[in-house]
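Only one protein chain is missing; all other protein chains are in place.
Think of it as A, B and C in the order they're written, each chain with its own count starting at 1.
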Amino acid sequence: MSQFVFPVRVYLEDTDAHGMVYNASFFRYLERARTEWLRAHGVDHTFLREQERVVLVLVGTEIKFTRPARLDDMLYITAELSQLKGARFIFEQSVRRESPDGELLCKGTAEVACMDSEQLKARRVPAALLSVLSE
Amino acid sequence: MSQFVFPVRVYLEDTDAHGMVYNASFFRYLERARTEWLRAHGVDHTFLREQERVVLVLVGTEIKFTRPARLDDMLYITAELSQLKGARFIFEQSVRRESPDGELLCKGTAEVACMDSEQLKARRVPAALLSVLSE
Amino acid sequence: MSQFVFPVRVYLEDTDAHGMVYNASFFRYLERARTEWLRAHGVDHTFLREQERVVLVLVGTEIKFTRPARLDDMLYITAELSQLKGARFIFEQSVRRESPDGELLCKGTAEVACMDSEQLKARRVPAALLSVLSE
Partner (left out) sequence: MSQFVFPVRVYLEDTDAHGMVYNASFFRYLERARTEWLRAHGVDHTFLREQERVVLVLVGTEIKFTRPARLDDMLYITAELSQLKGARFIFEQSVRRESPDGELLCKGTAEVACMDSEQLKARRVPAALLSVLSE
């Protein structure tokens, strides 16, 4: 159950007319970190879809935003798998500024389900995936 | 404390390679509905910023996604103000397919803070805004 | 060869920290207008993909941005099919503010190719589609 930190730069595309990072951009950052966590375990979405016929889909999330992020900020996004059973992954995630130990901007939980790629119904995590994730 | 329903069409921009609406797109939809709820009360972001020197910022959210949305779907997004005190609005929100009473795709809560537009610090909701919102 | 106008509201999601609509948001608007033009002809992407096994893909574009759009603006996006032969559609498009005859913000051309949905190779526009588009 490793912690994982992924750096993300804030671009114009991520900001809004209030002069801060738009809320939905944080959900894109959090998903990038989960995807890179997966890749760090040797697995990507394309492999899961084509070889295992599954997709990983966000089915619930709870987030607190404590401080705004700004254009040009360097952010550090964490993804820590706190639970994995049946078809569900629970990730603890956070966003910090400037360094992995920097100011906390956002913190929360993401619940991800393993689903059949055709029918989009929940399906137990394939053994091959379970095995690499627990290494 | 009125309920409000706003229709949203799903475009290619909202979908992802899993063939469904990408999770962050739902947060854009939910924010559109809150913005249109505000507009239905005679207020918009530009007015708030320029006349009242405040911005409304998402500071927390809790969402469950129960079914995927698809390209070309017509969605109905609700925004119901359940609480308003100090600097905080709590909205109950949901997304349904095809009609305002259609299949439930997503449901949750959004906590929005009123902030000073320059310093991005929490600030009591201005009286002028409180007054139109309680009409 | 009909002209078509589609209204779009500017939301926070579309703007950037410069206080204007971010450039890529215009490309989303232009694509929405082309999609609604198609729908006005009785066809949508889901039908094309599932029944005709084709997708319509942007393969080239040339755009001039003449004035910025702002948060809360109401925009009117046109899509006029100027040419359709083989696998290619050429659309003339524009964005105006406040009314379909309002101030011009952006103007250009979009070249869209009809492609096989599996192999993403150019394919002649299906007869069924040609027929509804020329009605």
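Here, a contact is a pair of C-beta atoms (placed from the backbone, for glycine too) under 8 Å apart; a residue touches a chain by one contact, two chains touch by 3 or more.
All of these numbers come straight from a predicted model, not from anything done at the bench.
Chemist: Tell me which of B:Val8, B:Leu58 or B:Leu71 is the one touching the absent chain.
Modeler: Considering the complete complex, B:Leu71 is the one touching the chain left out.
Chemist: Could I get the residues of chain B that touch the absent chain, sorted low to high?
Modeler: Where chain B meets the chain not shown: residues 12-13, 15-20, 22, 24, 70-71.
Chemist: List the chain A residues touching the unshown chain?
Modeler: Touch with the absent chain occurs at residues 9, 11-13, 28, 31-32, 35, 44-46, 70-72.
Chemist: Residue-wise, where is chain C in contact with the chain that is not depicted?
Modeler: Interface residues of chain C facing the absent chain: 17-18, 20, 23-25, 27-28, 31, 45, 49, 55, 57-66, 68, 117, 120.
Just so it is clear, only the chains that are shown with their structure count from here on.
Chemist: Centroid of chain A to centroid of chain B, CA atoms only: how many Å?
Modeler: The separation of the two C-alpha centroids amounts to 23 Å.
Chemist: As a quick test, compute the distance in whole Å between the mean CA positions of chain B and chain C.
Modeler: 26
Chemist: Which residues does chain A have that touch at least 2 chains other than itself?
Modeler: In chain A, residues 17-18, 20, 24 touch at least two other chains, as defined above.
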